[in-house]
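Could you have a look at this structure, given as C-alpha cells, before my questions?
Only one protein chain is missing from this complex, and each of the others stays in its spot.
After this line comes subunit A, so read on.
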Amino acid sequence: MLGLEPDAWQAVALSLRVSLCATAASLPIGIFVAYALARWEFPGRQALNGIVHLPLILPPVVTGYLLLLTFGRQGPVGAFLEATFGISFAFNWTGAALAAAIMAFPLMVRAIRLSVEAMDPGLEQAAATLGASSIRVFLTITLPLMLPGILTGSILAFAKAMGEFGATITFVSNIPGRTQTLPSAVYAFLQVPGAEGTAIRLVLISVAIAMGALVASEVLARRAARRMGTR
C-alpha cells in the first residue's frame, strides 16, 4: 500500500497503537493531577508540579535511561511488575507506550490545568447550593467544563506521543515490529542507503496524522464553544 514496505507499515500501526494507549491510559491521571494542581493546596504541590514537568526539560535520552533503570528487567519497579503481574516494559511496545505517556504528560496536564483555572469555581458552589453532591458537581459541572482542555490536552499528548523518539529508543530500543515506532523507523530508514524514499513517505504520513489530529481538535473545540454561546 502506498508502495510502503511491511516494516514501515508496522511502524505506523505500532505508533498509532502506542500513542492511543499512552494517551488513553494517562488521561485519567492527567485530569486528576491537573485538577489537583489547579485547585488544591497541599504539601508537595510544587514538587509534584516539578516532577510532572521534568520530562519537558530533561534531555529525552536521560528520561529514557531513567525509565530503563526503573522499569527495566533489573529495575526495582520493572522487576516487581514482571514478577507480580507479568507486565514487562523492557524492549516491548508497552515500554514505548510508557515512554510516550511520560514524555507527553506535561503537555496534557498543562492544557487541562488551563481549562480548570479558566473555570469559575463559583459554578461549582452554585451547583452545591442547588443540592449536588461533590461527585455530582464534578461529573455534571467540572468535567464538562474541562472538556475543551481535555480535548486539547489529549490531542497534544497524542501528537507528542506519535513523535516521541529519544526516550523511546533509549528505553525500548528500535526493534522492527516490536518497538520500532514511526520516528524510529524514519531514523532507521535514513541510515540505509537508498531507503530515503520510504523515509520520506513515512514523514508524509507523520505530517498527515499530525495535521489530522490538529484539525480534529479545532473542530471539536469550535463545536464546544458554539454550544456554550459566546463563552
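As a working rule, a residue touches a chain if its C-beta (ideal position, glycine included) is under 8 Å from a C-beta of that chain, and two chains touch if they have at least 3 such contacts; residues count from 1.
Quick note on the criterion: contacts and distances are computed from a predicted model.
For the chain omitted from this view, which of "Molybdate transport system ATP-binding protein", "Anti-sigma-W factor RsiW", "Aerotolerance regulator N-terminal domain-containing protein" or "Acetolactate synthase small subunit" is its UniProt protein name?
"Molybdate transport system ATP-binding protein"
Check each of A:Ile141, A:Ala167, A:Ala185 or A:Ile205 against the chain that is not shown and name the one that touches it.
Spelled out, the listed residue whose C-beta touches the missing chain is A:Ile141.
Check each of A:Leu56, A:Leu69 or A:Ala128 against the chain that is not shown and name the one that touches it.
Looking across A:Leu56, A:Leu69 or A:Ala128, the contact with the absent chain belongs to A:Ala128.
To test your reading of the contact rule: which positions on subunit A touch the chain that is missing from view?
Contact residues on subunit A toward the absent chain are 120, 122-123, 125-133, 136, 140-141, 144-145, 147, 227-231.
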